[in-house]
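Of the protein chains in this complex, one is absent; all others appear in place.
Up next, chain A:
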Amino acid sequence: MIKFILIVNKLGQTRLAQYYTTGLSINKRVALENEITRRCLSRKDKECSFLEFRDLKVIYRRYASLFFLVGVDEEENELGILEFIHCLVETLDRYFENVCELDLMFNIDKAYMILDEMALNGNIIETNKKNIIAPLHIIDQVSKKLK
């Protein structure tokens, strides 16, 4: 099961965070994010993409200046998550067309929505990009009408 999905930049600033577990206060979250990010950023390219942290396993992948970190429990398939990150990035890329850090920041709502279409309750529920993006297009149409 996925415990959280984090997107941070190479300075360690959080750009998106989605937790699938409750009971973490804001302060604890910040501390956790800082600690995990610090550890991931300090790892070398050649080293494996997994990090064991307390009872969590963090699987991370780097795309240009952005790091995608996914915290999972012991049971989760590490490579499956690694490929899921890639699938997420591909989907973001398809929707935003050459996604970059600023795209995510200006459209944080859409980024969250894509994530919600792909994973709920810490489970991967959809990986078909067409299915994922379809609801976003509807929202886009609605918001365009407002302008």
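Everything that follows uses one rule, which is that a contact is a pair of C-beta atoms (placed from the backbone, for glycine too) under 8 Å apart; a residue touches a chain by one contact, two chains touch by 3 or more; residues count from 1.
Convention: contacts and distances are computed from a predicted model.
Novice: One chain isn't displayed here; going by UniProt, is it "hydroxymethylglutaryl-CoA lyase", "6-phosphofructo-2-kinase/fructose-2,6-bisphosphatase 2", "Ap-4 complex subunit epsilon-1" or "Carboxypeptidase A5"?
Specialist: "Ap-4 complex subunit epsilon-1"
Novice: Name every residue on chain A in touch with the hidden partner chain.
Specialist: Against the left-out chain, chain A lists 11-19, 22, 24-27, 29-30, 33, 44, 46-52, 75, 77-80, 82-84, 87, 101-102, 105-106, 108-109, 112-113, 116, 120-121, 123-131, 134-135, 138-139, 142-143, 146.
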